[in-house]
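Comments concern the structure below.
One protein chain omitted, others in place.
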Amino acid sequence: MPSVSTQADTTARLLIDCPDRPGIVSAVTTFLYHHGVNVTELDQHSTDPEGGRFFMRLEFQTPNLDVSRATLQQAFGDVVGRRFDMQWHISYAADRPRMAILVSRHDHALMELLWRWQRGELRVEVPVVISNHPDLREAVERFGVRFEHVPIDAATHADAEARMQALLHGQADVLVLARYMRILSADFVARWPRRIINIHHSFLPAFAGADPYQQASDRGVKLIGATAHYVTADLDQGPIIEQDTARVSHRHEVPDLRDLGRDLERQVLARAVRWHVEDRIIVNGNKTIVFA
Amino acid sequence: MPSVSTQADTTARLLIDCPDRPGIVSAVTTFLYHHGVNVTELDQHSTDPEGGRFFMRLEFQTPNLDVSRATLQQAFGDVVGRRFDMQWHISYAADRPRMAILVSRHDHALMELLWRWQRGELRVEVPVVISNHPDLREAVERFGVRFEHVPIDAATHADAEARMQALLHGQADVLVLARYMRILSADFVARWPRRIINIHHSFLPAFAGADPYQQASDRGVKLIGATAHYVTADLDQGPIIEQDTARVSHRHEVPDLRDLGRDLERQVLARAVRWHVEDRIIVNGNKTIVFA
Amino acid sequence: MPSVSTQADTTARLLIDCPDRPGIVSAVTTFLYHHGVNVTELDQHSTDPEGGRFFMRLEFQTPNLDVSRATLQQAFGDVVGRRFDMQWHISYAADRPRMAILVSRHDHALMELLWRWQRGELRVEVPVVISNHPDLREAVERFGVRFEHVPIDAATHADAEARMQALLHGQADVLVLARYMRILSADFVARWPRRIINIHHSFLPAFAGADPYQQASDRGVKLIGATAHYVTADLDQGPIIEQDTARVSHRHEVPDLRDLGRDLERQVLARAVRWHVEDRIIVNGNKTIVFA
Partner (left out) sequence: MPSVSTQADTTARLLIDCPDRPGIVSAVTTFLYHHGVNVTELDQHSTDPEGGRFFMRLEFQTPNLDVSRATLQQAFGDVVGRRFDMQWHISYAADRPRMAILVSRHDHALMELLWRWQRGELRVEVPVVISNHPDLREAVERFGVRFEHVPIDAATHADAEARMQALLHGQADVLVLARYMRILSADFVARWPRRIINIHHSFLPAFAGADPYQQASDRGVKLIGATAHYVTADLDQGPIIEQDTARVSHRHEVPDLRDLGRDLERQVLARAVRWHVEDRIIVNGNKTIVFA
């Protein structure tokens, strides 16, 4: 859990993904030290000390950085990145990522995100909210956020996605599906790899597909859940970011599960989005490493 | 949650399952009142106020009961049961149910049950522990409980089940599978309808079948779970009694999931068994009503 | 947990508080049955089967009620209430209670309540929101709710309370302090017995008084909490309605605790308010019985 103070605009983060071998932490931290940087958080993970893959996230403070961002990039790649065959990138908290939201009719997940954004908990810009229904226009515009209605059905699917793509291309860094009830095409998804976050209203992999609360009621489970995950071409199969559950009983009918589930969905999606925009997540195959 | 005091040996419980219609609670409680009985707990549930099914559990104290048990039975059936087309039964906390335990090599769920039984939390008798391995004999006999080793493999399956059936028939009221790793035949299960409780080491219906912790690790879930359920002929598909989850992260490898999972399994199975032996569970189709 | 269906406008609830003795449930349910009422939920609690106090809540459906509300009231008092020396009342889901909200500057608890009210989860009317600061006027009026700014300080305390009392008298059935940071006088509180709900941002009785998140940080607790309680003349000492906790670590500085705590406060207050307006709470001395 980050302290608020380290999310100041002087905070930068370095994410690293490379083959594990001795000396990585030493090389990275020594490089940063020599450039006047103070490391305030450091998390690492190795899938296996022998022949595994190594992941690291550092937060550092840049007020005393002795070079420009571009020079730092260049130097880190030359001195450290290449040596360890790293995939890496540096981001700066001052550069707010642009988060577009797709939604259908249920407003709870959308409202939760906008409300957290408005109070400064989510340090992003919100360029646009897109919906396949017009219902939520007023609720969105009240926050001073642009709303676009893009109707979509089987016949118009390709056109509608093209229109969404036109609205989003170059305007957004991450898409959040806040109960967007249409399935995006593999083609669309491929344009946003690891950059679309969905909230599914079950404890995946249980109750994938349609109407999970009905499925949960039919099976008689004693807990319901919600799952935030990255969207891939395989429906409900993408890397899981966050999950949570709530206790239910025989007294909960399907509408009660939906009521309770809304609260879960709001909390789970809000955590997942926050971790994404603070660059706390690395995707490793079909799993996530979350340095939360 | 019951108060300990109401689990005294003077406590009786009445379970009812019948078509819902007005007047049931009035008829039942009036009958009991006229026989000098003090109702100390009353739970009810209707699947639908119109044309649904009605379930009720009462606990009552019998010190002032004005008739014998047999007479009470007879009279309740004649006066109330028949009128409302009820399935019902009365049990007495003084009559300890006999709980046999089946186990393989993992001892944690078994030890948890024996320990709770020894300290009086589980008000049962334990006539026998049966295992397909000899390993846990000493651990079981230390509690003063009989241990029977019944080896079983594909070739001997029918004989082994026959031997178990011989050990259990007339000796047990409920069977608990405390990590018993062999699949019981449909024939065996049919002899113990709604009287075999299993602990599955996942959050069912996710990860049914073999090695659920490996499955959970492969899928990258952020919570693991355990599920206690009644055993039916369909593997891992029986009515769920209780479930719980625990948080995990990318740092948990499969052995860590097993470690954490053991604690979940112990807690979930212990609660399910307690509810069963206190007659708190009614099975309705493939779901349970738990008046906990 | 209620099913949504039973909260229909045809739902009525009967709350009872009386000395325990045999025959109460029988008398109550027989009375209702004879008046064409279908009981859909029944909860009871006795503090002690011998000489204790008895509490009961029933939900029943009124479409076939054979008498007027007034007649039902009269008859129940005459036939049952008096016989068992009951305190009792009947309420109807169709009569929405009027919930006034007091707030200072923190908007999260207020927004949560208004949002749940707007979507129909909280079946109340909201006659007015009163604040000692003007900041939240626009946010409140967007919901179509009246906002009144009543500044208050040590010098003007009595006058300000008189003004609030004038705004509320006859206009509200329950007051919710959604992070209202001024202490109400004993005199004011006495006018709203068991009808003021406060959310305290700690796990009471730990960290009563000012700045509980700072206190929690100083003590180094591993969980933070929130507590919804009825307000009495003794600050933070009133009957507790609901509590919850969330896990924290050494990484959470005070602002992080406030962040996390906001989510707890919203959830805990929302549950408490819902239980109150659905008449699920009976106060027994300094404790609550919650038939949730």
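Chains: A, B and C, in written order; residue numbering restarts at 1 for each.
Criterion: contacts are C-beta pairs under 8 Å (C-beta built on N, C-alpha and C of every residue); 3 or more make two chains touch, one makes a residue touch a chain.
The structure displayed is predicted, hence computed values, not measured ones.
Only one of the listed residues, C:39, C:240 or C:257, touches the absent chain: C:240.
Looking at chain A, the residues touching the absent chain are 5-6, 22-23, 25-26, 29-30, 32-33, 36-44, 46, 49, 61. Remark: the residues of chain C touching the chain excluded from display are 45, 203-207, 219-223, 225, 239-245, 249-251, 284, 286-290. For chain B, the residues in touch with the chain missing from this view are 1-5, 107-108, 111, 115, 119, 121, 142, 248-249, 251-253, 255-256, 259-260, 263, 267.
The rule we apply is simple: only the chains that are shown with their structure count from here on.
A rotation of 180 degrees, rounded to a multiple of 5, brings the CA atoms of chain A into register with those of chain B. Two copies of one chain, chain B and chain C, touch each other, and the residues they use overlap strongly: the shared fraction of interface numbers exceeds half.
At the far end from chain A, in terms of centres built from Cα atoms, lies B. Centroid to centroid, with C-alpha atoms defining each point, chain B and chain C lie 37 Å apart. With centres defined as mean CA coordinates, chain B is found 42 Å away from chain A. Within chain A, contacts with two or more other chains are made by residues 249, 251.
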